[in-house]
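The full complex has more chains than appear here; those shown keep their coordinates.
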């Protein structure tokens, strides 16, 4: 029993590449998740959603069954994890069930079972099904790298976002007082002016809300030039943190290879 | 008396974290300032401004009283500052009152008292009330960091802005001469063309002013490609200065921790 549990754990473990079966299951799950996301997207196309309702339903049932088996297997075998805090048969499993990845695994299958008992809003169901895209996080080194960078640079990125936030408030208030009388419909309130401020400061510039007074245009000019610098702050911090983390990982990898070579001599 | 003044100073000092009361007051003031800013923003929403006029008035009275007490307490206790230039009971306090942060503290309460004596434009009052957002600067390390970077990199950022300014003048003049005859309403003058130049060069691109002649489009193409580089200059300088300052601060902090550890040995 324990041997089988250990085997299950090793097969489901991503980093582990000993078992061919493990790799086959990884690929199978990645394909299944991708198809699920693809189908949520395609179902919204009127031409398709009308056509193949039945087919989509059975695919959904199949997916839920597979994801349920995966979830049960993961919870059952998690006690084999090297990490000490999952060792306990009950508390270890409960603790594992509260990790972000395990919670996502649960959330993406739960609505299906609920919908058999209760009447659930279909639209809400769809959004939950779309969450399956986050199951891919387990297989993506880049996503975990980004989360790690966000965690490490949290303070400085937060600082840059705070400055950005202050500028958005000041910019939207100034433009409101400048444009409110000329365009009472468009710049109806400061929250409405915030939409303009964000669209302008991120340089998206849809063109649905535009200052027309001379004063408003001068303000918009100053704000858009200032925001060039302010907006570059979080982007620059994230980019440099990301590239640094990648370099670090590469260096660690090279060190390991060197150590392995020295051991071999 | 002096002891009480010293205590007041220590409680109001941001960096000082000995007094629990000081931290409670910090949080209270941050919340009050944030609520003030939020209310100025919400008041502009038609649905809300009609509803709760009375409530907003009493909140304003309460805020002004708190900020007045804060201001008086700060001015009274500032002579306890380690900085030598505030020591003198009269001149020291006057000098303190002229620091940027103290001036903001005064400006955000003054209009209320003035409005009791004079008839003041309500719209102008609101703008002044919005200035309360800058009271948050005292509590934000990131804002002071940014100001510090702006100060240190002032010369090079100024240089980049001068180049940007030259390019705006040249770009708006060129497009004016190219498009004035085809669109006399839109490109009515060089100052009007400057609006186009800034919107294009910051890559906001609202689409309200667009060249239509072949010559104008060729110029706009060259200008927008050139501005990619020119506009990146101030942004890049600010971003690299900001990330350098953060790294420096971290290093200083680590040095202090190491020194403290060595002292402890």
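Think of it as A and B in the order they're written, each chain with its own count starting at 1.
Convention: a residue touches a chain if its C-beta (ideal position, glycine included) is under 8 Å from a C-beta of that chain, and two chains touch if they have at least 3 such contacts.
This is a predicted model, so every value here is computed, not measured.
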{"item": "Size of the entire homomeric complex in copies, 2 being in place", "value": "4"}
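The working rule: only the chains that are shown with their structure count from here on.
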{"item": "Superposition of chain A upon chain B: rotation angle, C-alpha, nearest 5 degrees", "value": "90"}
{"item": "Euclidean distance of C-alpha centroids - chain A vs chain B, Å", "value": "32"}
{"item": "Residues on chain A engaged by chain B in the complex (per definition of touch)", "value": "156, 158-160, 162-163, 166, 169-170, 172-173, 176-177, 180, 188-191, 200, 203-207, 210, 217, 221, 224-225, 227-233, 235-237, 240"}
{"item": "Of chain B, residues touching chain A in the complex", "value": "37, 40-42, 44-46, 123, 126-127, 130, 133, 136, 140-143, 145-146, 157, 161, 164, 194-195, 198-199, 202-208, 231, 234-236, 238-240, 242-243, 246"}
